[in-house]
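For this view, one protein chain was removed and the others were kept in their places.
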Amino acid sequence: MISYRKELWFNTKTRRNYINITGDVQEAVEKSRIREGLCLVNAMHITAGVYINDDELGLIKDYDDFLERLAPHEPVSGYRHNLTGEDNADAHLKRQIMGREVVVAVTDGRLDLGAWEQIFYAEFDGRRRKRALIKIIGE
Amino acid sequence: MISYRKELWFNTKTRRNYINITGDVQEAVEKSRIREGLCLVNAMHITAGVYINDDELGLIKDYDDFLERLAPHEPVSGYRHNLTGEDNADAHLKRQIMGREVVVAVTDGRLDLGAWEQIFYAEFDGRRRKRALIKIIGE
Partner (left out) sequence: MISYRKELWFNTKTRRNYINITGDVQEAVEKSRIREGLCLVNAMHITAGVYINDDELGLIKDYDDFLERLAPHEPVSGYRHNLTGEDNADAHLKRQIMGREVVVAVTDGRLDLGAWEQIFYAEFDGRRRKRALIKIIGE
């Protein structure tokens, strides 16, 4: 069995952002030299997530509206968590809906994705350095 | 380490549908001859998902109502993604709530599931050929 680990770092200019990391993950699979296995990609922070869906700008805006409707940022005082001095309770909820992680099959040395599947890092409380983890096991 | 890969194909008659695939996944585990490992099952499309819950018709209807309440299909014009000519933006959102994938332990050559756990393929934009991926690694 081989294993491979890599961190991806982000520092988004806006509070919320959706970044396509499919190329970075594919590159990690190639560097790992793993031909058959499983690839985990997860946010290492609890106000960000990793998910798979379409790289289409309208859809990304639809997700953002949807999440803001379910767990609005304002009023900040509407969340108990923000009594700790934070203003990011909504980010914890939003990330929970989109998911912390994805697991993708590795087949023949490549990510085994459907035609339109793209891996995204979803930032809900950005404007500081944060990271995602890629861990691949297989052989 | 052994790995095994199999695709399941679907073509639902209705836009939305929930199909119990536990038997198909268990069959794949048996064919893989893997005794101990992990089994990934994921939709290969971004308007469908794979989830685990009860095979009870009332509950499936409750899920369907719940998803339609959170992300209604109509009005189609309510989503930016549909400006691309699609009418399935709601399906992308619904799948994100239910999840793209499940990972199930394989123990003693069988899916290591609780008594009521059943694996479902959830279709949110059907009436065409679509598929799910089973990937098992272990030994």
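Letters are used for the chains, namely A and B, taken in the order the chains are written, and counting of residues starts over at 1 for each.
By definition in this document, a contact is a pair of C-beta atoms (placed from the backbone, for glycine too) under 8 Å apart; a residue touches a chain by one contact, two chains touch by 3 or more.
The structure presented is a predicted model; accordingly, all values stated were derived computationally and were not measured.
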{"item": "Sole residue of B:Tyr4, B:Tyr18 or B:Tyr63 that reaches the chain not shown, by the stated touch rule", "value": "B:Tyr63"}
{"item": "Residue ranges of subunit B at the interface with the undisplayed chain", "value": "1, 36-38, 51-54, 56-59, 61-63, 66, 70, 97-99, 102-105, 107, 112-117, 137-139"}
{"item": "Interface residues of subunit A (partner: the chain not displayed)", "value": "1, 3, 5, 38, 40, 42-46, 70-71, 79-84, 89, 92-93, 95-97, 99-101, 103, 131, 133, 135, 137"}
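Just so we're on the same page, only the chains that are shown with their structure count from here on.
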{"item": "Where subunit A and subunit B are represented by their mean Cα positions, the distance between them in whole Å", "value": "20"}
